[in-house]
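Here it is: the structure, laid out below.
As you look at this complex, bear in mind that one protein chain is not there, while each of the others sits in place.
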Amino acid sequence: MNPDSAVEPLSYTPEEAAAALGPEWTATLEKAYRWMALGRAFDARMQGLQRQGRIGFYGAATGQEAVNVAAGLASTSDDWVFPGLREQLVALVRGLPLEEYAHSIFGDALDPARGRQMPCHPTARPAHYVSMSSVIGTQISQAVGFAYALRHRRERGVVLAFFGDGATSSNDFHAGLNFAAVFDLPVVFCCANNQWAISVPAERQTAAASFAAKAPAYGLEGRQLDGTDFFAVYRELSMALRSARAGGGPVLLELRTYRLTPHSSSDDPRRYQPAGWAEEGARRDPVARLEAWMQAHDLLPADRRAKIAAAADTTVRAAVRAAEAAPPPAPETLTEDVYASRSSGPAEGTE
Amino acid sequence: MTEAAHAARSHETSRSPSAEFPKGRRLEAYRWMVLARVMDERCLSLQRQGRIGFYAPLSGQEAAQVGAAFAMQPEDWIFPAYREVAVALVRGVPLRSVFDQLVGNASDRSKGRQMPNHFAFSEIRFVSASSPIGTQITQAVGASMAIQRRKDRIATIAFFGDGATSSNDFHAGLNFAGVFRTPTIFFCQNNQWAISLPRERQTRSATLAEKAAAYGFPGVVVDGNDVAAVYRTVREARERALAGDGPTLIEAQVYRFGPHSTSDDPRRYREDSQVQAARQRDPIALLKATLVQDRVLDEAADSKIWEEARAEVAEALAGAEKEPLPDVASVFEDVFAALTPRLEEQRDEALGMHGGHRP
Partner (left out) sequence: MTELTLVQAVNRGLQEAMRQDPDVLILGEDVGVNGGVFRATEGLQKEFGPGRVIDTPLSETGIVGTAIGMALYGLKPVAEIQFLDFIYPAFDQIVSELAKFRYRSGGQFPCHVVVRAPYGGGIKGGLYHSQSTEAYFAHTAGLKVAIPSTPADAKGLLLTAVHDEDPVIFLEPKRIYRAVTGEVPDGDHRVPFGKARLVREGSDVSIFAYGAMVPTATDAAATLALEGISAEIIDLRTLVPLDERAVIASVEKTGRAVIVHEAARFCGFGGELAAILAEKAFYSLKAPIARVTGYDTPFPYSLEHVYLPNTDRVAQAARTTVRAG
């Protein structure tokens, strides 16, 4: 968030910004900026903790904040999120307490998933944020089935299915989009194309003109967006959600972002990213772009900005402190939740 | 129509003169198509009599198969689904070998291990067919990558149906082919029915061919009842493949006249009137009309062709049915390159139970 770095400016007039974000646009902007700052601060802190060996693993979403915050703010409490690998900020915006998320990263006794998953795999049922797996793409067909169930029960919700560029090659992308189209379900497919599947660049992931261009293969509309432009993402996501809610069927959005950090703490992108890529990405930093626009329009005075940064820092520190103070899960939780009742295991007859 | 569909339909392949169907070979093509039809009808009745266990007919797909087979060269590799018997015949497999497989006897090239229709003929580069839908598609792409590596001037062709476009391997296979620009021809015989599921409920895209745009290469629709059109389309795709221009998806639109297989009763899910309408464009009748019009064929010659086909089928069947079952010991061969001690033990146990020869 260096205000001096030359970022690609967001060229919106205040009127256009209001059109994209709705009548409460300045309040939405303020909220969005605060969430982005928190997300960025949390990512930075966690990467530091991982280097110190205090957590085992971390996958940052740095560069994807505009997408995540827009999805969190544009969706309603009726909607459901099936995340890919980097949508934790969506859960936070939708109500997952940061402290609880920190517990899940530390895998401690207060983690609702009892420390069973690697860091960055939170489950947040109250926020309508479904348990994720490390397997690429499997959530896509699940999201489609979930949307079938919503419609079956005549509920208003729309399902947001997130995945990355790499997941477009997966089995479940193919089955999920095909099923969603055949059954005309309320799903918004969000492909957060951060241009790298670990070391494979998007242009080696597929020979298609774009990921959005895959939609017509299923009889769907696909739209490619600048995922670092908060206004565009918010506007298009809102439209897609409205349309799906009104029975307009599924749509595929390709949100083009830049992965500004390694794939995960286990990855070293210097091995494969070409020179200049990181610099290009920095110019497209979604947080810096929004910040520059707000500053240019007198919506983010320096003292306000400093206050937000300090608040984010305090919140993050408190969450980490709470998580580090919590004990590990009790040993007996190891065999819980395999089946509904513990006696349902393979050897029930002997209990 | 979507932009991609438009692109797929309006894709112009090079009109190369060498891609035209050689007129002198039309009668030959006709003979193969008749042989396939006669065999098909015979096999349906053999299954009803319990003389073969199963059969998946190809009626309605003869022009698509013969046209594609004519367009491919002997050095090319074929990755079939389970209806491509006409392709195998055109490439030189004796009818008797086909019946050995259908009966599952000791002379079967696959040692009676697979259900009928699941052929494997290495001598014509016709790769072993499997029942799972679509798995051959990625395999064909892998073979194409091997061809690239060896710099051979060869193409592969993968056969599959409309249902297989929903399979995992269609998605992975076409994607890999696009990324690696492999010399692969994806030949989809869209016979309108995946058992009971009609084409329009398989996917919402306007055509199957337009799915190629999702993988970055051309897709073409061709009338699968027109043997010359199929030949030309496959030939052009093959030229593209050999020129290093990458893969092509061909959707040959046909109609499955018969049941999905002998285990299926299509009256449960489709109107007979639809079948009758489709039969108005029977690929064999269409080719016959052209041949008669061009005075290459008359009724007497045509009758002879059908009679010869019937005789050929009867002879192949009689020979195949005389053969014994494969030897009990053969069950344990080919699991691995060599028999393991454990398998030897199990073989001896089976021989003790059922008799048979120890090799």
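Order as written gives the chain letters A and B; numbering starts at 1 within each chain.
The criterion applied here is as follows: contacts are C-beta pairs under 8 Å (C-beta built on N, C-alpha and C of every residue); 3 or more make two chains touch, one makes a residue touch a chain.
All values derive from a computational prediction rather than experimental measurement.
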Contacts of the hidden chain among displayed chains: A, B
Selected residue (touches chain absent from view) among B:59, B:156, B:175 or B:202: B:202
Touching residue (missing chain; options A:138, A:193, A:228 or A:257): A:138
Among B:105, B:156 or B:182, residue touching the chain not depicted: B:105
Sole contact to the chain not displayed, among A:246, A:325 or A:338: A:338
Residue ranges of subunit A at the interface with the undisplayed chain: 82, 111-114, 116-117, 121, 123, 125, 130-131, 133, 135, 138, 140-150, 152-153, 171-172, 174-176, 178-179, 182-183, 336-341, 343-350
Subunit B residues that touch the omitted chain in the full complex: 53-54, 104-105, 108, 111-115, 118, 130-133, 163-164, 166-168, 194-197, 201-203, 263-264, 268-269, 325-326, 328, 330-332, 335, 342-343, 346, 350, 353-354
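Heads up, the rule we're going with is that only the chains that are shown with their structure count from here on.
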Geometric centre distance via CA averages, subunit B-subunit A, whole Å: 45
In the complex with subunit B, residue positions of subunit A that touch it: 169, 171, 173-175, 178, 181-182, 204-209, 213-214, 216-221
Footprint of subunit A on subunit B - complex, ascending: 2-5, 166, 168, 170-172, 175, 178-179, 181, 201-206, 210-211, 213-217, 246
